[in-house]
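One protein chain omitted, others in place.
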Amino acid sequence: MSENNPYIPMPVEISKIIDEVDTHDIKTFRFTFVNKDDEQKFVYLPGQFAELSIYGKGESPIGIASAPTDAGYVEFTVQRAGAILPGLVTSALHDMDEGGRIGLRGPLGHSWPIEFLEKKNIVVVGGGFAFTTLRSLVKYMLHKDNRSRFGDITVIYGARTPGLLCYKDELAAWEKRSDIKTIITVDKGNETWTGREGFVPAVCKDVAPSPENAVAVICGPPVMIKFTLPVFFELGFSKENILTSLEMRMKCGIGKCGRCNVGYKYVCSDGPVFSLAELEDLPRDF
Amino acid sequence: MLKKTTIDKLPELAACLMEKGTLVAPVKEAGGFNFRAITDAAQVDLIFHNTILSPKTVFFPQTEDFVRYSVYQPILEAKPVEPEIRPTFLFGVRPCDVKSFEIMDIHFTRTGVPDPYWRKRRDATIIFGFAFDTSEEADPAEFYHTLGIGAADPDGSDVFMLRRDDVLFLKAVSPRGENLLGGLAGLTDAAPDERKYFDDYIAQGHDYKTRYTCVDAEAIAKEFEAIFHNTDFWTKVSNACLSCGICTFVCPTCYCFDICDETQFGQGVRRRVWDACMFTDFTLEASGHNPRTQVYQRLRQKICHKYSFHIRKYGPISCVGCGRCTRYCPVNIDIFSIVEQAVQAKWYKRM
Partner (left out) sequence: MAISFEQIEQHLKTEALKLLESGKVILVLAYGRGYDANHPMPYVAKHPSDVDNIVFNEYCTANLARYLTRYPRRTKIAIAVKAADSRAVVQLIQEDKVCREDLVVLGIPVYGMKNFKTGEVIDSKTTGGLYNPVLYDILLGEEVHGQPVSSPYDVLAAYEAMDKEERWAFWQRELGRCIRCYACRKACPMCYCDPCFIDQNKPKWGEKSPESPGNLMYHLTRFHHLAGRCIDCGECSRACPVDIPLYLFHKKVAKDCEEMFGQAAGMSIGDKPVLVNFRVDDSDKILE
């Protein structure tokens, strides 16, 4: 029963922990596979997720933050959850050190539609900590083997404060590159912040990416998405060319446990990536 | 091949099956009948209408252990639990419940990632279907006929059984059933007039009417899509709902589960446990967001899942009209009455 059992996690080891934000509640965990076979089997694309599994605590579905081009490891950026339900898994993970071992089930769900994105101009819009699978996508597209498959790449990324931006070193590196336009914004800066200030929707309006042969890939807190979508409609992006990733409470991650449905779609196995056109076909029950 | 035995010789048949594997059959216990693994051949009781819990418990038990672990041991020490699955004879399943297995197969094994537990248990099991007694008046809670399932429908069974007074007829329906029946001692061949009785009974089973007739799944699915956001309708039909889990737990086609780590003194087991979309915390996210805080949203989810989402995703209605949800609902909510109100009497006609 252990062979190819989709409910049994594979062991992984924490090889690196990066403290992402100044509130210390968001960390990126780099895992290496304990069994080399598992590494071979863990074939994924940006936008997919996996269940992080700690026996005695449970499992938590988290988007994959690394790119498939990052050989030998897989990364997840995890927020210590617990506004209402104590996030047992995320808390336990945050309390672990490098060298610690947990379980991993995945990759799960559908990725960003890479073939559909090819040869198109890509506008990546992210807010706060929901940037994880977008980071994966950007890293993937920027890789030297892949860059030529995509048109212009624009990244608009915002956080509430400078200290809450994730992947700061990478953002700085992207800003220096000529083959990607990187716009970083914060709702409110501080004394050392020299960059943009402003909410993501306003910045999108200001930057006004062309809808010509372009796809917008948007992830962020619900309020950001709510105000960003109209901006892209106004700019002329069609519903088919606006993509986002949904979140619902999940358990199995493989479309069996019946928990994460929105209408007739399971977010875990039919999503989590949906175009706006697809979402309009679903009831508003999320 | 039509065989027969008598009700008083049932324990002999049971004993014969118990030699070959695990026999699961209706057993009378406090509160009513349930399918249980038989330990004493005399326990098997076929004088029942239907069980409280559906026979899905055989393939999808309320708890299924995945992994045993110790919180003091590294993850590599965790051991997957090998379920003990022996050849199983599931005895005395009503035709509507047999149909439910086929519907659950689509979800568990025929689409997406196959569920290894359902598959193994299902593959190991030979099903003895059992016709309803059509001389009785139909149970008011049931509506399998409405959904196109006959009271004596042998489809999906390996062996199909029918009781006539104190005689029990058994007919092999599948090759697996044929193999098994051929090798069972104590059965005798039925006489030609009995074979005719059997065939007639099955044919007439389709005329045994429960509540309504003629249902167009596609049309119903569309109707529910159209009224999904009609909050007045859903509030009205859910006013009485207590939001307990009875309807989903007794249902033969409800498959939702939770995955729980249950630890005691450091030793634990990760297992799946039935869950219910009627529970308040079913969709409560760690962030505190819950898309279904209201009773009407949860009842809507349950009914639309069965009569709309499932049709669009998998084809058939996810309901076999066994009537358990209606029968055991503490406040008499009747799922088909809600369907009826939703489609405004367009797609069915009264019997």
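Which chain is which? They are A and B, in the order written, and residues in each are numbered from 1.
The rule is simple: a residue touches a chain if its C-beta (ideal position, glycine included) is under 8 Å from a C-beta of that chain, and two chains touch if they have at least 3 such contacts.
Because the structure is predicted, anything quoted here is derived from the model rather than measured.
From the set B:T6, B:T63, B:Q204 or B:N230, the residue in touch with the chain omitted from the display is B:T63, counting the whole complex. When you scan B:G31, B:P175 or B:P192 for touch with the missing chain, the hit is B:G31. Panel shows chain B; residues 29-32, 52-53, 62-63, 140-141, 236, 239-240, 242-246, 249-250, 258, 260, 262, 264, 271, 273, 275-276, 279-281, 295, 326-328, 330-334, 336-337 of it touch the chain omitted from the view.
The criterion applied here is as follows: only the chains that are shown with their structure count from here on.
Centre to centre, using the average C-alpha position, chain A and chain B are separated by 39 Å. Within the complex formed with chain B, the chain A residues making contact are 1-2, 4-9, 11, 34, 55-60, 81-87, 90, 101-103, 247-249, 251-252, 254-259, 261, 263-265, 269, 283-286.
On chain B, the positions that touch chain A within their shared complex are 66-67, 69, 71, 74-76, 78, 80-83, 107-108, 111-113, 115-117, 120, 225, 228-229, 254-261, 263, 268, 270, 272, 275, 277, 282-288, 291-292, 297, 301, 304-305, 308-310, 312-313.
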